[in-house]
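Heads up, one of the protein chains got dropped from this complex, but the rest are sitting where they should.
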Amino acid sequence: MVKKLKIVCVIIIFILFLTACWDANELTDLALATALAIDQEDDQIKLTVQVINPDEIAGNNFTNRTAVSTYSSTGETVFEALRKLTTIAPRKVYLSHIHVIVIGEALAEAGIARNLDFISRDHEMRADFHLAIARGHTAAEAINILTPLEKISAEKLASSIESSQQAWAKTKKVSLDVLLSSISSKGKEAVLTGVDIIGDPNQGNKLDNVEAVHSPTFVKVDTVGVFKNDQLVGWLSGDDSKGLNYVINEVESTVEETACEEGDDKKVVAEVIKSNTKMEGKFKNDTPTVAIDIKTEANIGDVECGIDITDPSNFEKIEKQLGKEIEQLIKDSIDQAKELESDIFGFGEVISRSNYKRWKEIEGRWSDVFVQQLQTEVNVDVTLRRTGTVTQSFQKEIEEKKKKDEQ
Amino acid sequence: MIKVIGVLVASAVVYKLDYPTVKKSKSNRDKFVYWIFFLFVVGIMILYVLEVPFPNPTEWIKQVYKPVGEPYKQLVERIVNQ
Amino acid sequence: MLHQEKISVRQFTILVFMYTLGTSVIYLPSLVASYGKENGWISVLGSSLIGFGVVFILNKIAQLDEKKHLFELLEFIFGKWIGRIISVLILMFVIYLLATNLRQIGDFITTQVMVQTPIYVIMIIFILVSLFAVKLGLEVIGRTSEIFFPYALFSLILLIVLVAPQADFSNIQPLFRENIAGAFLAVFPASEVPYFQLFVFLAIFPSVNKPDKAKKGFYIGVALGSFILFIITFMALMVLGPDFTARNQYPTYILGKKISIAEFIERIEILVAIAWFFSIFFKLTINFYALSLGVSYLLKLKSVQTLTTPIAFFVVILGIILFPNIIYFMDFSQFYWPFFAITFGLFIPLLMLLIGMIKKRKQGNGSQTPS
Partner (left out) sequence: MKHNFSYLLNKWRQKKKKSAAVNNIPSDQTTLEKKLQDTVHSVRSSLGESSDFVVRNFKVGNNQTIKAALLYMDGLADKSFIQNFIMETLMVDTELEEISGKDISNDSGQSTSVSVSGKQGDFFKQFKDRIVANSEVSEINSYESLFQYLLAGDSILLLDGYVKGFAIGSKGYESRGVQEPSSQTVVRGPKDGFSEVLRTNTSLIRRRIKDPNLWVENKVIGKKTNTDVAICYINGVVNEKVVQEVKQRLDKVDIDAILESGYIEETIQDETFTPFPTIYNTERPDTICAGLLEGRVAIMVDGTPFVLLVPALFVHFFQSSEDYYQRSDVGTLVRLLRYLCFFLALLTPASYIALTTFHQEMIPTQLLVSLAAQREGVPFPAYVEALLMEITFEILREAGTRMPRAVGNAISIVGALVLGQAAVEAGIVSSAMVIVVSLTAISSFVSPTFNMAISVRILRFGFMTLAAMFGLVGIILGLIVMVLHLTSLRSFGIPYLAPMGPFIPSDQKDALVRMPFWNLRNRPKLINQTDLEREDTPSPKPPSTKQ
């Protein structure tokens, strides 16, 4: 009985098999896309896809061809442009391995919401890519730049966004779900990393660019684009982005410096190894206020002057100065955001969490409230832990020697 | 037409292989009911491949539960999208 | 006569667990998030309470006569004709359920995994596997569930553990402030999926070798299933945020996509889907078995397996014609289905219990007087 049924299954499956494999795609039929660039061209969307040339990366015999190639097409929508690509691209463009989606500045200023729906809807898209904005250039140019070391330039872009956030804290990596939820949230605005091209973009897409020891053209990520709703309204400088990261508790590691003496140009540099932020919203005499409480741990990484860091009082002094520096960073960053009228820190959400009723009252005009009324109390507490492999700097001896020489 | 033949061939194969399991029960009632059901399902499949429109049972259920379903729908819409 | 096979209490418990997860594990977060937003998890808790209530009622019904299955009980309680009419209605509900489940699998696979494959192919291969299981009988189904249970449980727990680092508590704040009414309203549709369908287990209840322990097993299965549902919903809300959860059709699958540990353990969402295939396979099979049992009983057939093959193909056709598109399905499943389910999943069992109790008391008095 069972045996017969098995035969039924097998036969039916084989009948299906005759017409099956609808979804099978051989690897050789796929163009693996690693980056997408979306630009605005006149009224249309210009979509550029960077695809891998696998033979150049992992094959046995390398030729002079580049490891990646890009294809562009234009259409009314992203989806249409993507499908139009099939007329140019030799293979089916496969989107699951996209690392970066770069959006052109012009498009970002016009509003990105309508282009994001396709990206969140398509089943091939995974949610693990980074989004960025091309600053000052078109997005297509940004993904056209060839990079040394990493053959797939999209991967270089993704990894530099990640590593600069991790070690430098001057960018902000943003994934699709974070972007969408900040765009749709009432008490928070979105930010996206900016990608700058240093050098000549036309030079950058040629193989010469990577044949030189020092590539003349390269991409750099150290700014953050600020959105209001879904439109790009301005840019935060690197330091301001760092302030942003401090506030939203995304600093993993960065470098802070402070002058040895007041007004001195010689610095003591500390490496932040851990930072933890707590935000609390409250209403002080009807003024919405957010208290930002940051606890930072740092190690001394560089001492340029002869300050005696073995002296505990000096140590404390440096801690305090560093705290002030960070505080200043944050204040500048908030000022900048207020100037752009965009609550990128999510202060609105903080307030709604602490006092929901009052939040409901101001929810409708939050943007104005943020700019005009919102007060912030920043409190930074820096703790220095270690001093690296040496304690006292040799600078002190040099200074003393210099003094003796002068005498 | 080719689709109908396809369905018939497939049904014949299924019948050929499945019927012995019914035959084993040695009950005429079982066999009879099996034939009726089988023919019914084959009929439906043929109608389906001929793209004959079927009445949708979901619509009937909707009709039955309309008196409660509609007010509930409005209630949900009011509460969720307040 | 249709009941020679025996399954153990452990197997019964696992089947209940699988059935509870069934279709809901991948849909529920989205449903409750669309109603209750960040407080959606409350609805899962609420619905599991209802679930326990349902199990209580079902256990009581089973207690009326532990040797009778659902359809025999119906005839016993309501008399021959009314009992049969209700049996037919219940069978119609179960076949509808079966077709819907099959359609849900088809929809999931054709939206997430294999987009170009025609939906009927997916439905056919799933129902064929299920047919194979039903043909082999309840004993085999029970044992197979024991084999797959560790994987299903382990992979769901693994999913929860692996996405836990990305959980952000602020996503479910403010607690108990907003959308409370929605959260409580969602209890109703949230309990229809797993709990108002549990009455199907009355059909296999008499097959359990130790009926008194099976009652406890029923509770344990539902408790474990609800717990996993709750944790998954909670995690989906915390990791994806209520908006994203509500917007996605299959948030649990997206949750799997979020797994990324040390850039090495990632891209393993299909493993989540596999765990789900197992649970829905058992749900499908139990419904299928109950359906075949009912049909065979009503038509006085010798074997449960007689009509399985025609039913299997009928269900595929039914699954295709029931819902012309996914929005129609979502609308129906949100606003009409809960009423449809509660009629059979709660009202009829309640009625059975009430009349059954009265009847039994009468019988008990009757039998006591002569002695």
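We just call them A, B and C in the order they show up, numbering each chain from 1.
FYI, a contact is a pair of C-beta atoms (placed from the backbone, for glycine too) under 8 Å apart; a residue touches a chain by one contact, two chains touch by 3 or more.
The shown structure was predicted, so the numbers you read here are calculated from the model rather than taken from an experiment.
Although it is not drawn here, the omitted chain touches the following shown chains in the complete assembly: A, C. Taking the complete complex into account, C:V140 is the one of C:L45, C:L64, C:V140 or C:A167 that touches the chain left out. Among the residues C:I125, C:L202, C:V295 or C:A312, only C:I125 touches the chain that is left out of the figure. Only one of A:H97, A:K156, A:K172 or A:K188 touches the absent chain when the whole complex is considered: A:H97.
Note that of C:S8, C:N179 or C:T306, the residue touching the chain absent from this view is C:S8. If you put the missing chain back, the residues of subunit C touching it would be 8, 10-11, 109, 113-114, 117, 122, 125-126, 129, 132-133, 136-137, 140-148, 266-268, 270, 274, 277-278, 281.
Remark: the residues of subunit A touching the chain excluded from display are 2-3, 6, 9, 13, 16-17, 20-21, 23-28, 30, 32, 34, 52, 54-55, 57-59, 94, 96-97, 99, 124, 126, 152, 155.
The criterion applied here is as follows: only the chains that are shown with their structure count from here on.
Computed centre separation for the pair subunit A/subunit C is 43 angstrom, with centres defined by C-alpha atoms. Centre-to-centre spacing of subunit A and subunit B amounts to 53 Å, using the average Cα coordinate of each chain. Centre-to-centre spacing of subunit B and subunit C amounts to 21 Å, using the average Cα coordinate of each chain.
Under the contact definition stated at the top, the residues of subunit C that touch 2 or more other chains are 135.
Shared contact sites, meaning residues of subunit A that touch two or more other chains, fall at 1, 5, 8, 12. Every residue of subunit C that touches subunit A in the complex is listed here, in rising order: 111-118, 121, 124-125, 128-129, 131-132, 135-136, 170, 173-174, 177-178, 240-241, 243-244, 247, 254, 257-258, 260, 266-267. Those residues of subunit B whose C-beta lies close enough to touch subunit C in the complex are 14, 18, 21-22, 25-27, 29-30, 33-34, 37-38, 40-41, 44-45, 48, 54, 56-58, 61-62, 65, 68-70, 72-73, 75-76, 79-80, 82. Only residues 1-2, 5-6, 8-9, 12-13, 16, 20, 22-23, 120, 123, 126-128, 177, 180-181, 184-185, 349, 352-353, 356 of subunit A touch subunit C when the two sit together in their complex.
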